[in-house]
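Omission of a single protein chain aside, the complex is shown with its protein chains in their original locations.
Each chain gets a letter, A and B, in the order it is written, and its residues are counted from 1.
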Amino acid sequence: MKRRRPLIIFGAVVALLLATFLLVPLVVVVVSAFSPSAALGVSSEQWAAGAGAGRAFRYVLATYGAHLRTSALLALLSASAALALGLPAGLSLGVAPRTRTAGALEILLTLPLAMPGLTVALALLTAYGAYAGDLGLLVLGHVLYTLPFTVRTVAAAARMSAIASALEAARTLGATRVQRARYLLLPSLRRAAQTSLLLALAVSFGEFNVTFLLATPAHGTFPTALYLTYTTNSFPVAAAATTIFLAGLVPLLAGALWLGGEPQQGA
Amino acid sequence: MAGGFVWPLARLCVAAFSRGTESHSGLYRLFADSYARRALGHSLALSLVVALASVAICLPAALSLARGRFVGRALLRGVFAIPLALSGVVVGFLAVAMLGNAGALPALLHTEWLRGTAYGLGGLGITYLYFEIPRATLTMEAALATVEDGLLEAARTLGARPRQLVWLVFWPLCAPALRAAFGVTFAASLGSFGVALIIAGRFPLLPVELYRSFTGTLDEPLGAAMALTLALLAIAVLWVSGRRAR
Partner (left out) sequence: MRASIFVFLCLAGVAHAADDSVIQYDCIPNYANWGGVTALYKQKSGVTVPPDPKGSSVAMAALEREKDAPRADCAYYSGAIGVAASQKGLHQPYKPTGWDKIPAGLKDKDGQWWTVHTGTIALVINTKALGAVPMPKTWDDLLKPEYKGKVTYDDPTWGGTGFTFVYGINALKGGSATNWKPGLEWLKKLDANISRYPRESIYNDVLRGEVAIWINADGNGYKMKWVDKGPVEVVVPKDGTVSMPLVMGMVKGAPHVAATKKYFDWLLSAEAQAEFAKSFFRPVVPGALPAELRDKFLPDAAYAGVKNLPLAEMATASEGLKKAWLAEIGKK
């Protein structure tokens, strides 16, 4: 153990450097959203002068507030749908013996994650182009991305807690169906459900590809609004929008991590 | 799942083989057209370089996070999780904010040579690394965490020399983790769209050309062919790297 010490320390230093590389741009953007006058390449005096940060934030909320609401609604709908579908699916995968069929089903469920988001979006557009812009189609697109998280998290929890044998034991001891659900299933899956719900909310809230291609202006999401601010608005507005986005996203991620879910690959 | 995923994919395949208003199928034109081929080549080359680089850079960090116990480890992992949930456009914007012609780094460091790096090939690579570093680190960490702790110790007790330790014990233990991380990062880079949309400039990449074919020039067969090719390549790489990892 002693001889590995230097390697661990070296690795920790590398990790720290990498984390700095990941954090600095975020900090710069957030700081410049609050103090547009900082020397951060802000050439527009309109946003730097007087009114300062508050003005950029107010502009974003006034212009893109509907996008923020749509994103919140979409995240809520698709995360709940993913939970409603993923809880039973994950449970049965976790309880079932690892047969070939179960394996294939698990692969099929996680396939959307392996594919480029654009491919999924384009496939949906090809098949259901007539419904482009409908909230339902957006929810479908987001469920494809959030379901894998729910299924995997719940299945893993079910396997870990060896729930199948516990249920069997409770049944032979005479516990009713309701009792088994109330005292066994719920407690052992609660944390997995909470974690996957938060992850699903985060993934849906940050998703760009599917909504960019499938949404009409009536249901633009906040990431598409971010794209609008990046291309057409001045830097403080773009920075303020990004800050609002991070303020929505980071608590969801932190909550999921805190509950013990491992970070997953996002969109 | 069938209606929401399998059926749309089937429609996409049909579209890729159809001709539309052109004389050849989308798939044929993707490989016959030198520009589309070049975009595919660029995408593959960029993904390969970025995947290799991120695996190499992140191995020590992953080892340390998986095997070490130190203060702030949980916080570090939390920081690594953030970029995973950022859309590509946000990462692209961060690149412009830091390394653009009017970026923060050239301004804060008072250097000229960094100015505008975001739009060059180097900038594209660095920006891809931004979202691949967390992927590579966390994938390798997960794989390395399952390695039996006592194996190295046992080999050493049995009298293995350092070189033998590295090549006969340590490397075979790490290799599956490296392969898995390579697969995951390669597939993610290949399909990344938002970053390229913001900063790719004059450097054609397949996801952006796909978007252009589908949205701008209304060439559905070509766009479908590109989308299908990207998906098949990503899945193939993931499958090979994942299967070997077991």
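One rule holds for everything that comes next: a contact is a pair of C-beta atoms (placed from the backbone, for glycine too) under 8 Å apart; a residue touches a chain by one contact, two chains touch by 3 or more.
Here the structure is a predicted model, which is why all the values come from computation and not from measurement.
Interface note for the absent chain: among B:Leu46, B:Val96 or B:Val195, the touching residue is B:Val96.
Contact with the omitted chain, checked across A:Ala56, A:Ala75, A:Ala89 or A:Ala240, is made by A:Ala75. Within the complete assembly, residues 41-47, 62-64, 66, 69-70, 72-73, 75-76, 80, 129-133, 135, 190, 193-194, 197-198, 201, 216-218, 220, 224-225, 227-235, 238, 255, 259 of subunit A touch the chain that is not shown. Against the chain not displayed here, subunit B makes contact via residues 35, 96, 100-102, 119, 201-202, 204, 212, 215-218.
Operating definition for what follows: only the chains that are shown with their structure count from here on.
Taking each chain's centre as the mean of its C-alpha atoms, subunit A lies 18 Å from subunit B.
Chain contact summary for the complex, subunit B toward subunit A: residues 1, 4-9, 11-12, 15, 57-58, 60-65, 67-68, 70, 74, 76-90, 92-98, 100, 102-104, 107-108, 130, 133-135, 137-138, 142, 152-153, 184, 187-188, 190-194, 197-198, 207, 210-211, 214-215, 220, 223-224, 227-228, 230-231, 234-235, 238. Subunit A contributes residues 1, 4, 7-12, 14-16, 18-19, 21-26, 28-29, 32, 39-41, 43, 108-109, 111-112, 114-120, 122-128, 140, 143-144, 202-203, 205-209, 213, 223, 226-227, 230, 235, 238-239, 242, 245, 249-250, 252-254, 257, 262-267 to its touches with subunit B in the complex.
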